[in-house]
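Every protein chain but one is kept in place in this view of the complex.
So that you can tell them apart, the chains are marked A and B in the order they are listed, and the count of residues begins at 1 in each.
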Amino acid sequence: MKRLRYFIGLVIVGIIFWLIFKYQFISLLEWQSRLLERAFFVLLVCGIFCLFRIGLGPTPADRAVAIDILGILVLGFCAILGIPTGRDWYIDIGIAWALQSFISTLALAKYLEGRNFDE
Amino acid sequence: MKSRIILFFLSLFIWLLLCWPVDGEHLLIGVLVAGLVAFMTGDMFVKRPHHFLNPLRYLWFLYYLPVFLWECLKANIDVARRVIHPDLPINPGIVKVKTSLKSDTALTFLANSITLTPGTMSVDIIPEEGVLYIHWIDVKDKDIEKATEIIVRKFEKIISKIFE
Partner (left out) sequence: MNEIIGIFFITIGLLFDFFGCLGLLRLPDIYNRLQAATKCVTLGTCGILFGLFLFNGFSALGIKALLCIVFLLLTAPVSAHALARGAHKSGVRLWEKSVCDKYEEDRKS
């Protein structure tokens, strides 16, 4: 039973990667930009896994963990977007998002601990 | 006063990195804002400012970085191996270790190092007794002394030379 589940999961991950690396979604000419587009879709799959954990998680703490990880992944998105365009304000958005995510995670942890915010 | 000067230069440095091609306007705004921040919150930044003038500590910090990064890479490979293995070879538990460090900065860095090294994550610290509770993904020994020997020793020596 366990082996069967592992095999099904392996097949699903294989199909996702096959789809990502077979099709070219946006037509870009340079090979580096095409590789970076694939990188963008791999990060998108990671984000979808986090969304699954937010939906499935049995306790509120699991959802808080997934939200924290999603906040770090957004920084990766901004970095990947910054490479082909060469604009430096994408990473500014990333820094601001990571700061907000860190503070909100601390607030969520304090809420889980059962304390108020003025302690 | 020394604490304020240190905070002023640190915040000015970070501001200049954030707007990297340095020109006059950015420098003027940076000096004004860093001066305001240092004036308002400077007295609670560091308690022992003379430690910043000791060059030996910077050398130990440069030694600490590659050790830390190598442990971090080993931790990642270890976790990836556990995740893609079909049987999930984990054996988790929360163990208790002791430390001899006292200052807050040293304890923070020790907890961060433990979290990013193979198989361990710090759950709680009691600074008065010098006790850390650590979640270990593959428990090798439940005894306090042996767990301390395995987890804490290799970082404790370096961190006590940097921050104590």
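We adopt the following convention: a residue touches a chain if its C-beta (ideal position, glycine included) is under 8 Å from a C-beta of that chain, and two chains touch if they have at least 3 such contacts.
Everything numeric here is computed off the predicted structure, so don't read it as measured data.
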{"item": "Neighbouring shown chains of the undisplayed chain, as defined at the top", "value": "A, B"}
{"item": "Where the missing chain touches chain A, by residue", "value": "13, 32, 35-36, 39, 42-43, 45-47, 49-50, 52-53, 59-62, 64-66, 68-69, 72-73, 75-76, 79-80, 82-83, 86, 88, 91-92, 94-95, 98, 102, 105-106, 108-114"}
{"item": "Chain B, residues in touch with the chain not shown (by the definition above)", "value": "14, 17-21, 72-73, 75-76, 79-80, 82-84, 88, 90-96, 108, 111-112, 115-116, 119, 121-124, 133, 135, 137, 139, 142"}
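Basically, only the chains that are shown with their structure count from here on.
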{"item": "CA centroid of chain A to CA centroid of chain B, Å", "value": "25"}
{"item": "Contacting residues of chain A [partner chain B, same complex]", "value": "2-3, 6"}
{"item": "In the complex with chain A, residue positions of chain B that touch it", "value": "86-87"}
